[in-house]
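If you scroll down you'll find the structure; I have some questions about it.
Here the complex is missing a single protein chain, while all its other protein chains stay put.
Moving on, here comes chain A:
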Amino acid sequence: MIRFENVSVRYEDDAEPTLRNVDLTVPEGELVLLVGPSGVGKSTLLGAVSGLVPHFTGGTLTGRVTVDGRDTRVHPPRELADLVGTVGQDPSAHFVTDTVEDELAYGMESLGLAPGVMRRRVEETLDLLGLAELRDRPIATLSGGQRQRVAIGSVLTPHPKVLVLDEPTSALDPSAAEDVLAVLQRLVHDLGTTVLLAEHRLERVVQYADQVLLLPEAVMGPPAEIMAVSPVHPPVVALGRVAGWDPLPLTVRDARRRAEALKERLEGRLAERDRAGRDPAGLLPDPAPSRDRGSAPDAGRAGNPAPPAFEARGSEGGAPGFGKWGSLHALGRRGRGGGFSLFRRRRPTPAPALTAPLVDVTNLAVRRARVEALRRIDLQVEAGETVALMGRNGAGKSTLLSTLVGMIEPTSGSVRVAGRAPHTTDPRDLIHQVGLVPQEPRDLLYADTVAAECAAADADAGAEPGTCRALVEELLPGIADDTHPRDLSEGQRLALALAVVLTGRPPLLLLDEPTRGLDYAAKARLVTRLRALAADGHAIVLATHDVELAAELAHRVVIVADGEVVADGPTAEVVVSSPAFSPQVAKILAPQPWLTVEQVEAAL
């Protein structure tokens, strides 16, 4: 269906070609997943299939790309429109009309299909994607998952033989992502559509793929084979590699069926350590610089009125053997610091409360016009604690973060960050209390070089000249002074924004969706950095859809739904009790309390 013959693509001012000598054939009706680290040309390869590369983006393409026998060299994208449907990274940049029904019809109108055919196909597509309820809605009022489905539907109606998708689930919460993937699978099964998709979050998609194409080597093969060698892989594969399973499992279900032996071994380790007491010196991993929490912060923590872990969803976190679990959990997380103090918090404390928590939100409500964005929110965060805010798109996570930086004034209730109300604090003082890295880190960057950006950040924060640059050097070694922030990769830009925010030395750091568009390597670097910051005593609150990130990083998880906190407790308990928010390792090894491959690896 799709053939690449010795294809290379080079953009004008780049020294190196983005794609080099790619040869591949994608057979009809396959779902092919494109994997590889950032910047290896995944988007370029997808663009070459739809003809947007090089007709629209410029650059030089050598070799030959044919789709169903049509050479993209002589067929511009519009001549391929009946054959290839393309959905880019940002669905909202895809829409041409203003309502769902018109958007679905747009492509067919351009192709000049007969009105009767259009009508029938729109109805079919509305049903196929579950959009019938939304047919008359303006696109601007849709949620992220709905938009993604409309975008897919809008390219499906001309019945293309090939569907090309660039990161279709990155911006979506786990359940919306599942909806979208279910649709794709249905297309492949029912209509025989050839699907080519690129995605960083492999844990979501790899089980749906018929073939995996690994870049930059451009080797294609069955998922299990490619995953065995791929530098980017989901946790289930990492666990399989650690346990030495062959063939590698790709789904949680496969892995769970093989996991009996592993679970027994781990059970043994846990028991061993239980006997050895609560000091498993040297046995457990120590990814973050271990920090010895002195008695003072501990006293403060112990006395804080943080709510005990509760589960408002009705499912019991760890009902069987809860006591043992608690201690195991504490053991398992000892090395990351903070885990044990969560445990300690539940015990009667000798020291009285001395200091207030760094973040103290009580009974917070936020209304916008008639919409209650947040209701009855109580949240306390201590110095050195990492809290993950989770919940579906539009649940109120970003609103809560905005309230913490004073962008939104609480309608009722109180918000205190380091004892001050953020919305009445002068922004110049506030940056020394709290820093937020927004969803789009680029918003924070104005200057046209890294050096200028750093100088501006120093001036804004009133810090010693060079403070920000030193932070950049630490977070992003070897970046040149005259680099334009736009030329940085997503991960590098995030690091730069983080450095800018940290220049003000805020004790509280907020991150909104930090892993969107990051590959596994960039994510791992981010995790290391944030752990180090937490160990330094920074409190970190991150809003994220990425359950794996929350599992690796957070001491506590707070789940927000419809503007209310529905669960708040230690990561292991909250995350394990709800399937949507549970990381793969926890799903595989349940009911044991492991969350990450790292923990398992260290225990073995």
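In the analysis below, a residue touches a chain if its C-beta (ideal position, glycine included) is under 8 Å from a C-beta of that chain, and two chains touch if they have at least 3 such contacts; residues count from 1.
What we mean here is this: contacts and distances are computed from a predicted model.
Participant: If you look up the hidden chain in UniProt, what protein name do you find among "Energy-coupling factor transport system permease protein", "Ring-1,2-phenylacetyl-CoA epoxidase subunit PaaA", "Phosphatidate cytidylyltransferase" or "Aspartyl/glutamyl-tRNA(Asn/Gln) amidotransferase subunit C"?
Facilitator: Record says "Energy-coupling factor transport system permease protein".
Participant: Would you mind spotting which of A:18, A:50, A:169 or A:193 touches the chain that isn't drawn?
Facilitator: Result: among the candidates, A:50 touches the missing chain.
Participant: Just to verify: which one of A:430, A:454, A:498 or A:541 makes contact with the chain not shown?
Facilitator: The one listed residue touching the chain not shown is A:430.
Participant: In the full complex, which of A:457, A:554 or A:574 touches the chain missing from this view?
Facilitator: Of these options, the touching residue for the absent chain is A:457.
Participant: Check the options A:29, A:63 or A:77 and report the residue that touches the missing chain.
Facilitator: If we include the chain that is not displayed, A:77 is the one touching it.
Participant: From the listed residues A:90, A:133 or A:536, report the one that touches the chain absent from this view.
Facilitator: Residue touching the chain left out of view: A:90.
Participant: By the contact definition given up top, give the residues of chain A that touch the hidden chain.
Facilitator: 50-52, 55-56, 76-82, 84, 86, 88, 90, 92-99, 101-102, 105-115, 118-119, 122, 136, 139-140, 154-155, 158, 402, 405-407, 427-428, 430-431, 435-436, 438, 440, 443-444, 446, 456-457, 460-461, 500-501, 504
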